[in-house]
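Missing here is one protein chain; the remaining ones are kept as they sit in the complex.
== subunit A ==
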Amino acid sequence: MRPETETDLAEMISASNGPLRIRGGGTRSIGDVAGAPLETGGLSGITLYEPGALTLVAGAGTPLAEVEAALDAENQRLAFEVPDMRGLLGAQGTSTLGGIVAANASGPRRIASGACRDFLLGVRFVDGAGSIVSNGGRVMKNVTGYDLVKLMAGSHGTLGVLTEVSFKVLPKPEAAATLVLHGLSDTEAVAAMSAALGAPYDVTGAAHDPAARQTLLRIEGFARSVAYRLERLKALFPGREITEETGAAAGAALWAGVRDAAPLQGRAGDVWRLSCTPSDAPELATRLCAEALLYDWGGGLVWALLPEGTDARTRLGAFKGHATRVRGTGSISGSVSGSASGRVPAFHPDPAPVAALSTALRRRFDPRGVLNPGLMA
């Protein structure tokens, strides 16, 4: 199924009598869903772009590339730095705005500027009963009624199929530069990133690659200001081996590597993504015994490569945060978070009272259980 309009989509969902697998560009699929494919690519096109108001509205099936080209022409961008998961997942195709929102896909700049959900101003979607719903709008400050915009971001198509999304966009900075600290242990690196993020220099990226023993700190803004802050930041780490990357292309490549978890690409095994308190990260990483690791968000995000069929949650034990299996099938025996069937869910199970609320919400928005059934629960 590939609706061309919102009304078509509403009719298709109303008429469906079995599970639907919602698909944007198919570049960031997660977990296992069975069902008839429902593609959103027909709901495409930028409907409004006002650079002076920093707002863009587009169909959910609009390719990211088309949006980026339009923003480029005005020297603006989506500031949450959309990760490109194709390399990690071995996927083909073109990422769409709807898919990005459904996954709340957010890159390194999340720690400074916010996640996809923080830049999402409005949504239109069709719920599981075929009702067309609009929430939020195209203005930056809006507290009119409940914020279903946030609820839809990261709901992976389980509450409704997005048809239109509106974003706050931001101007591209004049310059960017990256400080590279060499030779730090994971614990030293997280401490260094905390120090940098706690300094008044607007660090917009803080990542650590344990294999390369490189800790990256990014600064963006007007050229003179970037140069000034880079020097001040460097002064926080006396006696450390430090290099600078001020070239635009090289810097962009460096951060694309962090954004897309490049050190984990092209290697066999399952990929897990940990969201945790930054200073807990090194210890949690030790528990994982991972084959490859990458720290982003100052330590608050850990990418881990584990042998196929490993339940990261069993290795981690109790911790503050959650672990999502981004790649892998979940056929594991002897895990703590597995269901009776012996399969480990991709998404971290919520505590019982929270899970009850989420389940009830899904049931209200998708009473027949046709939208990506079982994906998140």
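Convention: a contact is a pair of C-beta atoms (placed from the backbone, for glycine too) under 8 Å apart; a residue touches a chain by one contact, two chains touch by 3 or more; residues count from 1.
The definition used in the following text is that contacts and distances are computed from a predicted model.
Novice: Look at the options "Glycolate oxidase", "Sensory/regulatory protein RpfC", "ATPase" or "ChaN family lipoprotein" and return the one that UniProt uses as the protein name of the missing chain.
Specialist: The chain we cannot see is recorded in UniProt as "Glycolate oxidase".
Novice: Per the definition of touch given earlier, which of A:G42, A:G137 or A:G369 contacts the omitted chain?
Specialist: That would be A:G137, which touches the missing chain.
Novice: Among A:G269, A:G300 or A:G330, exactly one should touch the missing chain; which is it?
Specialist: Of the candidates A:G269, A:G300 or A:G330, A:G300 is in touch with the missing chain.
Novice: Considering the complete complex, identify which of A:A191, A:I242 or A:A262 is in touch with the unshown chain.
Specialist: A:A191
Novice: Residue by residue, what part of subunit A touches the chain that was omitted?
Specialist: 50-55, 74-75, 104, 106, 110-111, 114-115, 117-118, 127, 131-135, 137-151, 153-155, 158-159, 170-174, 191, 194, 197-200, 221-222, 224-225, 228-229, 232, 275-279, 297, 300-301, 320-322, 324, 347-351, 353-355, 357-358, 360-362, 364-365, 376-377
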